[in-house]
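Quick one: the structure is below, questions incoming.
In this view, the complex is presented without one of its protein chains, the others remaining in place.
Presenting chain A:
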Amino acid sequence: MLLLDVIQAGGGFILIEDTVQCSGRGLLRCFINAALKRGEDVHVLGFESPETEVCAGLDSSCVQRLHFHKGFPDPLGWTRRSSFTVERFASQHITQLIKDTQHAKAAVLVADSLSMVLRHHDPVVFCQTLQELRQGGVIKTIIGLLHSDLHQQGIVGIVCHLASTVISVAPADNERHSVAKTTRRTKSGKVMQEEEYFSVSEDATLSVQAKPRQPGHAQKERDVSEADPTSNLTFNLRLSEEERKAKQKVALPFVFSQEKKSALLKPTPGSGRIVYEPDANDDFDEEDPDDDLDV
């Protein structure tokens, strides 16, 4: 159960990729909840959604370890009501923000969403910031939500490459669940991949089921009885005995028996002969190239 392992272990840069078909915010809430339950301090940079949506259903006993930095409703500073704007997504500001609000424990940084950050920062600078944050020592885990259908494929690829775990969510045929494809890279270089069904409950807990190997299983179970196609027709498709014998006797035009073959291929006297004297450079092959023809 790779997804559950990733949620419970934490660590590294975890990227949740979603599209319009299926939102990843529910999964993000599960990650936040799991980190809170582990006793870690969680800092959420909320640029896109209100606090009520991102923190819905979280365990109320751990809520004092949750610090929601209000980007939304003013992520760009237009109305001067935000405590952290998108512009300030830089390693020195974030590190300062975390040091200001807590003690020495390693923190978890959650970004909702990285798409908003990428819209306002150069991708190269963004990647540098992420690397600096990971190596800074103040942050143990970075969890980011990215809307992969809002960026160029190259940019999405860059961010995935930086991540130690990438989880792509997609809708499943079953409406109650969604599918998560998790790719995890360990420090040793080993890559683990798994596809699982999951659903998020109201209190932000995750329930996971392994994906069945044959998605079309239900359809194969239908009973298909062999029906005789030549019955119930207004014309006759059947053969009587004589007709069957006559059919078998018909000599097909291009199927040769052995006698006919040798009769046709035997050279008659007086016909032209081909005298071939190979050159020094020629690659003369004694074999007949037409030998394998079944004529």
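Operating definition for what follows: contacts are C-beta pairs under 8 Å (C-beta built on N, C-alpha and C of every residue); 3 or more make two chains touch, one makes a residue touch a chain; residues count from 1.
The working rule: contacts and distances are computed from a predicted model.
Novice: Given the options "Elongator complex protein 6", "Large ribosomal subunit protein uL5m", "AP-1 complex subunit gamma" or "Auxin-responsive protein", which would UniProt use as the protein name of the unshown chain?
Specialist: The record names the chain that does not appear here as "Elongator complex protein 6".
Novice: Which of A:Arg25, A:His43 or A:His69 sits in contact with the chain that's absent?
Specialist: Selected residue, touching the omitted chain: A:Arg25.
Novice: By the contact definition given up top, give the residues of chain A that touch the hidden chain.
Specialist: 20, 22-23, 25-26, 48, 50, 53, 56, 72-76, 78-79, 119-120, 147, 149-153, 171, 175-178, 199-200
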